[in-house]
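As you look at this complex, bear in mind that one protein chain is not there, while each of the others sits in place.
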Amino acid sequence: MTLGDLSFYVAMAGTVAFAVSAVLSVAERKVDLFAAIVLGTITAVGGGTVRDMILDVPVFWAQELSYIWVAVVASVAAFVAYRFFARRFIHALFLYVDGLAIALFGIQATGKVWDLGFGIPVAPAMLGVITAIGGGLIRDVLAQRQTLLMSRELYAVPVLIGCILFTLILAYAPEYRLEGSIFCIGLIFAIRAAAIHWSLQVPEWAMMGSKRQ
Amino acid sequence: MTLGDLSFYVAMAGTVAFAVSAVLSVAERKVDLFAAIVLGTITAVGGGTVRDMILDVPVFWAQELSYIWVAVVASVAAFVAYRFFARRFIHALFLYVDGLAIALFGIQATGKVWDLGFGIPVAPAMLGVITAIGGGLIRDVLAQRQTLLMSRELYAVPVLIGCILFTLILAYAPEYRLEGSIFCIGLIFAIRAAAIHWSLQVPEWAMMGSKRQ
Partner (left out) sequence: MTLGDLSFYVAMAGTVAFAVSAVLSVAERKVDLFAAIVLGTITAVGGGTVRDMILDVPVFWAQELSYIWVAVVASVAAFVAYRFFARRFIHALFLYVDGLAIALFGIQATGKVWDLGFGIPVAPAMLGVITAIGGGLIRDVLAQRQTLLMSRELYAVPVLIGCILFTLILAYAPEYRLEGSIFCIGLIFAIRAAAIHWSLQVPEWAMMGSKRQ
């Protein structure tokens, strides 16, 4: 198995995790099968679609339809067998795979945008974050849930940190691109996993708000 | 009158139906004229605009501004004369024309995406559904109504069925494209009309949800 293969299989696992966690997250809202497929698929491919539309390049899934098929099948599976997926252990497993997915997709996107020379040095990290969390944002808006921007969960910030670090590596140490990408994916995942495991939240000093609330 | 003419007039009727039903659906929210025009026009052209942005082709209304003019005029008319449009008979008429519009726009889009060879075999039906319901989704998000994904109304599923069937015809019996497109439009409309007439909902077995709710 080559590194390219590995990257593909991890991306597919990430797609499954995005779709499954999307369906689980709307389970309590009594959606139907169609809505589950739409929300699962949008969560899985929405962020990368927005990125490619901003980059003005062909959307990634048009050439590689596996992303769509896998997302649809995973959404249907999560819908049909949600009692299985909702079990504590399985649910936790998918939370961690979702954490790996945002790490992978964020870093991959940062590299893609960097290679296109688009909006360097800001856009690669910015579009990395959009790729990782954009699908989830669209899902929350369409499903009328609280968007992650309004929650205190530590979800997007690790991606931002990793993507900025990877941008620095691409700028100042491009010869360590491969090692750097693996390290940044590991770093994002480690922070996210710690946040899941210890229920870490954004600390109070990084919050803003009137005293009224 | 040629078939192309007929298709154009049906598309204009569909545009009117989209805009009018959008304005009627936000009437109880006390919107102003500007918001009525914006929501009516977005509902009418929003789905096709998202489709063309994903396809990376020029948006359809840039070359054929009638879509915009007709949507704006219909929105203003629905705003000014909403008591007329809100009458039981007229409102029902527009519901049915809206049903014809989602059928027509969905099948037209499926054919367009197929001809572009974009993401075959999945994308044509997928973008057909996005074209048909995308504008309504954006309207619901901007007007802060419950999106149709969260409702049990049988609205998008008939479009999906028709677009998948039309994709199969394009793949396996392209010589029957014209007859097939008319049949699929008729099928979508028939299911949708039945859903309107008998207030059909998504059946319980196709729903998901915790017992808590």
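Note that the chains take the letters A and B in the order they are written out, and that residue 1 is the start of every chain.
Everything that follows uses one rule, which is that a residue touches a chain if its C-beta (ideal position, glycine included) is under 8 Å from a C-beta of that chain, and two chains touch if they have at least 3 such contacts.
Every value quoted in this text rests on a predicted model; they were computed, and no experiment measured them.
J.: Looking beyond the chains shown, say which of A:L6, A:A92, A:V122 or A:I182 touches the absent one.
T.: From the options A:L6, A:A92, A:V122 or A:I182, the contact with the absent chain belongs to A:V122.
J.: Could I get the residues of subunit B that touch the absent chain, sorted low to high?
T.: Against the missing chain, subunit B presents residues 23, 27-36, 38-39, 49, 53, 56, 58-59, 61-62, 65, 68-69, 79, 82, 141-144.
J.: Spell out the interface residues on subunit A facing the chain that's missing from view.
T.: 53-54, 56, 118-119, 122-123, 126, 137, 141, 146-147, 149-150, 152, 156-157, 160, 202, 206-210, 212-213
Simple rule for what comes next: only the chains that are shown with their structure count from here on.
J.: Distance between subunit A and subunit B based on Cα centroids, please, to the nearest Å.
T.: About 30 Å, centre to centre.
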